[in-house]
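Left out: one protein chain. Kept in place: all the others.
Think of it as A, B and C in the order they're written, each chain with its own count starting at 1.
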Amino acid sequence: MRALVLGSTGYTGMMLVRLLLEHPHITNLIPVSTSSAGREVRSVDPGLAGSLGKMEATDGTYLPPDKIDPRETDIIFSALPHKASAGVIGPLLGKRPVIDLSADFRFRDALEYEKTYGPHPHPELLDGAVYGLTEWYRDQIRKADIIACPGCYPTCTLLPLLPLAGELEGTIVVNALTGISGAGRKERENLLFNERSENVAAYSPGTTHRHVPEILQELRSAGLDHDLVFTPHLVPMKQGMLVTTVVKSSRLDAGEIRDAIGSAYRNSPFVGISARGLPETRDVRNTNRCDIAVTDAGEQILLISVIDNLYKGAAGQAVQNMNVRLGFPEAAGLRTHGEF
Amino acid sequence: MRALVLGSTGYTGMMLVRLLLEHPHITNLIPVSTSSAGREVRSVDPGLAGSLGKMEATDGTYLPPDKIDPRETDIIFSALPHKASAGVIGPLLGKRPVIDLSADFRFRDALEYEKTYGPHPHPELLDGAVYGLTEWYRDQIRKADIIACPGCYPTCTLLPLLPLAGELEGTIVVNALTGISGAGRKERENLLFNERSENVAAYSPGTTHRHVPEILQELRSAGLDHDLVFTPHLVPMKQGMLVTTVVKSSRLDAGEIRDAIGSAYRNSPFVGISARGLPETRDVRNTNRCDIAVTDAGEQILLISVIDNLYKGAAGQAVQNMNVRLGFPEAAGLRTHGEF
Amino acid sequence: MRALVLGSTGYTGMMLVRLLLEHPHITNLIPVSTSSAGREVRSVDPGLAGSLGKMEATDGTYLPPDKIDPRETDIIFSALPHKASAGVIGPLLGKRPVIDLSADFRFRDALEYEKTYGPHPHPELLDGAVYGLTEWYRDQIRKADIIACPGCYPTCTLLPLLPLAGELEGTIVVNALTGISGAGRKERENLLFNERSENVAAYSPGTTHRHVPEILQELRSAGLDHDLVFTPHLVPMKQGMLVTTVVKSSRLDAGEIRDAIGSAYRNSPFVGISARGLPETRDVRNTNRCDIAVTDAGEQILLISVIDNLYKGAAGQAVQNMNVRLGFPEAAGLRTHGEF
Partner (left out) sequence: MRALVLGSTGYTGMMLVRLLLEHPHITNLIPVSTSSAGREVRSVDPGLAGSLGKMEATDGTYLPPDKIDPRETDIIFSALPHKASAGVIGPLLGKRPVIDLSADFRFRDALEYEKTYGPHPHPELLDGAVYGLTEWYRDQIRKADIIACPGCYPTCTLLPLLPLAGELEGTIVVNALTGISGAGRKERENLLFNERSENVAAYSPGTTHRHVPEILQELRSAGLDHDLVFTPHLVPMKQGMLVTTVVKSSRLDAGEIRDAIGSAYRNSPFVGISARGLPETRDVRNTNRCDIAVTDAGEQILLISVIDNLYKGAAGQAVQNMNVRLGFPEAAGLRTHGEF
C-alpha cells in the first residue's frame, strides 16, 4: 500500500514519515511539504537513514502540494495546521481516505469549532468525519472518509475517563504535563531552549485551553456530563505527557475503577493498567501505549495516565487508525517497548 | 554575628553555606559535617570561591559534630535529616536559638509526627518550637528557641491558601511539580540523571505524601478545614517548584481572591502576585520569592504559586527566619531577582 | 533462534532485551539477573510492553545465573561488568557462541588488560576472542567463540580513523562528549540528576581513560602508530556520543579523507558520511548508525563522528555481531532512523 503525508517537516510529520518508512505494509511513501518542496528529504531531516527506497516516487525529495495526485496513494495523512488542513483536504475527499491530525474535523458541530478556531472553512465536510480515538471508534473508522485524530491532551485525558461513564459525580479536575514538542516546531521565543530548560509553567489554565471543548464533546457524547477544570503545564522534556485526573465516585472504589478500565481495554493492544504503581512518561516514550494507574485519594480517586504526545498523542494513533481503516493488524508497525 | 550549620554537605546545607557566606550581618560561619569532618570545604564543594575568610574558626574545614561549642556561635542551623536533627539539637537548646530545616519540630502534636516519621525522639521539645513560615509567624519567631522551617511543598501550598480562611468551600485539590533537588542528595537509583531526564512521574499521590499532615495542621490552625488531595510530581529540572491549587468559593471571585492574597502580603518582601499572568519557576530561581497567580476556572478558581524549593522552600526561608530572630532586616542577604 | 542475556537490568542489558524482543529472527529470550532473579521482568523494567511471549521459558521472570543451561539457548550475551563477565563466561565457552559487552575479552594481551583492569581471571580464553567492531572483523566474527564488543568511545573513535591507515602523521587529538548513560546504572553521587544537569565536565583526561589502551591496540593493529590525546566529557543528556578528532595529513586533503571513509564503509549498512555538514547526536539516537563528517581546519583536518553510546556503542553492535555470527542479515532488527 502507498501513503502520502501532507506537512511532513513538522514534528508530527517527521514522526509520521518514520513510522511509515518502518511500516511492514506500506511500500511507498510520498512526503509533501510546501516549505521544503523539491529538497532532499535526508538533508532536511538528517535523522533519516540513507536507504530511502520507499520514497522513489519523488526521488527522495519532498513533493510540492500542487503536484499531489490522489491516484498515486492509497491513504492520505495531513499533519498540516488547522484551517490549512481542511483547505487542502477538501478537494481530495472521496478519492482516498484521509487521516487528519489537525483540529479541523474533530468537532461534530461547526459552531463549536468556530468558538475556538474561528469559522470552519468546510463545515459541509464535518458529517463525513469520525473522531479517531481508535479504541472507541474502531467500527466507524473502518469505513470513514475522514478520520480526525484527537489532540494529545484529549487522548491522554479521555482514555482513563471514558470507561467510567455513569460512575462518577462532581467536577473532574485535570492537571496535565507535556513535553515541549507538544507546542510544535514553531520559532517562538517561549519555545527556545533557554526559556524552557530548568523551568516549568502552567498555561491556558482552567477552561481556556483549546483542547477543552474537544474533551467535553467526547465526555458528553459518552454520557460523562461533568464540569471540567483543565490545567496544562510545560515541563522541560521533548516528548511525553502525564495527566493527573481527580474524580469522585460514590459507586466504585479505586480497585473497581481500575478493573473497569482494565476491562474496557482488554482487547486493545496499546492501552492498559501500568505494570508499576504509578506510570512514568519514559515507560511509553516512542511507543503507542497509554499506561494508566488508579489510586485512592481520601474521598476522591486519582487517575494517572501517560502517553508520548507525538506518538499515541499524534503520529502513532494516526497510523493505528490507518491500520484499522486499511484492514492491517491494529498494532502493525507500532512500537510498544518504551525507554528506561 | 556568628552562625553554625549542621549538615552542610547536603543540597540544603550547601545552599545555607552560600547564603551565610554572602550575608551582610554574618561575620563568622562554622560548617559542620559528619561525613566530611576535617576536610577542606572548598575541596568538597568546589563551587565555593577561594576567599573563605568567614570560616577562619575552622580553618576552612568542616567541624566534626562532637566539637560543637554553642558559645562560639550566635545561631544554629540544622540541615540534618529528620530524627538525626532532633537528636543533635536537644543538648544545644536554650543555649542558642536553633533554626531547624528537618521535619522534627514542625508538628505541635508528637502523635501526629509519629504517624509519618515514627516515634519522636524528643517530644518534650515540641512546645518550644515555632513553625517557621515567616510571613505568618513573625511575632513568635522573634523570640523562639526553635524555629521549625516548613517543607518546600507546605511553603508553596500554604502561602496562597492561608489568606483565604473562611472564604472557601469543598475539597482543595493540589498538584505540585518539583525539581529533583527536592529529593535531597541521596545516592538512589531513581534520582540518577538517566532515570529522571526526559521523564516525569507522580509519586506519593493523593494523601500519602509526608508533607500532607504538615499542610493540614497549618490549614486547620488557620481555620481552613477542608479535605485535601495532594499529588506531587518529579519533573526534570534541578531547582524549582510550581503548585497548582483548585479551590471553590461562593463568596469571592478570582479578582477578589487575588486582592485578598495581595493584601495579606502587602508588607512582605518576598511574597506577592506575579508580574505576569502565570508565574514560571525561572522567575524565582535562586530567590526567596513566592510569586502567585489567581485565575478563573469555570466554577472553580485556580491558584498557581512558584518558589525555588531550595531557597524559599528551604535555606532561604531559614535565613529569613534568622533575620527576624536576630533583628536584622527581614530581606537581608536574600536575593529577589530570578532568572530569565 | 534463542538468545540469553546475562546482566539484563543495567542500561546495556535493558537495551539488549528490547532489541532481542523486537528481533525478527529471535523467537526465545532468557533474561538473566542476579539482583532481580525470580522477579517479573515487567515490574523491574516497566518500559517493556505487556505481551512478553518470547520470555515464556522463564515465565516472564529473570532467571538466576546458577540456573543457566546453555542447551536452552543458541547464543549468549553478557552485559555483566568486567571481571564478573569472564568468570561467568568461562564455563559456558565452547558450548554456545558468546557475545561479551565487558572489557574482559577486548585485549589480545593479558598484560595489557592487567594494566587497566587488574589481573585477568581467564587469560587462557583470550586467544579464542575476536574484537567485535563489526565493520572491521566480519570474517573472524562469523566463526568466533567469543566476540568482544568494543567500548562506546573506541567504536566512535576508531570508525573514522581506521580507513586512514598510512595517510596521517603526528599526534591524534580526540575530544569526546558522552551522554550520562555511558557511565552505567550506578548509584553514585556524581551521576545524580542534580550533579549532572546544567553542568559539563571533563574526566579521565589526556591518556588516562581506560578506553585509551583499547583504542591504541586497534590503531596499532591497523598500522596507525600515532600518539593519542583523548579527553572525554560528560554532557547532560541520556544517550549519545560525539567525537571530535584532529588529525594531520600531508597526503590527503579533507575531500580525499571523506572519500576514503565513504569508500571504506560503502557496503556497511550503518556507517557513513553524514547527510548534513556536521552530524548531531539526535540524528543517530536509538539507531545503530555512526555518522561521520570531515572538514578542513587550517593545516589540520577534523573528523566528527556520532553514535548512540547504548546502541551502536553497546547493545546494537552486539546484536549486529549476533547477526553476523548466526548468519542473519547484518541489519536485521536494528534501527536506522534517528530522532529529530
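Before moving on, here are some points about what is shown:
One rule holds in what follows: a residue touches a chain if its C-beta (ideal position, glycine included) is under 8 Å from a C-beta of that chain, and two chains touch if they have at least 3 such contacts.
Remember, it's a predicted structure, so these values are computed and weren't measured experimentally.
Only one residue in the set C:120, C:238, C:258 or C:337 touches the chain that does not appear here, and it is C:238.
Interface note: of C:16, C:304, C:319 or C:334, the residue touching the hidden chain in the full complex is C:304.
Within the set A:34, A:116 or A:197, the residue that contacts the chain not displayed is A:197.
Counting the whole complex, the residues of chain C in touch with the unshown chain are 171, 173, 175, 177, 179, 195, 197-203, 205-207, 227-229, 231, 233, 235-240, 242, 244, 246, 278-282, 285, 295-300, 302, 304, 339.
The chain not shown here touches chain A at positions 11, 180-181, 185, 187-189, 191-198, 236-238. On the side of chain B, the interface with the absent chain consists of residues 11, 14-15, 18, 21-22, 40, 42-43, 45-51, 197-198, 269, 272, 274-276, 279-280, 282-287, 289, 291, 335-340, using the contact rule stated above.
As a convention for this text, only the chains that are shown with their structure count from here on.
Chain centres here are means of the Cα atoms, and by that rule the chain farthest away from chain A is B.
A comparison of C-alpha centroids places A closest to the centre of the full protein.
Centre-to-centre, using mean CA coordinates, chain B is 45 Å away from chain C. Chain B has its Cα centroid 40 Å from the Cα centroid of chain A.
Chain B has residues 195, 197-198, 236-238 in contact with two or more other chains.
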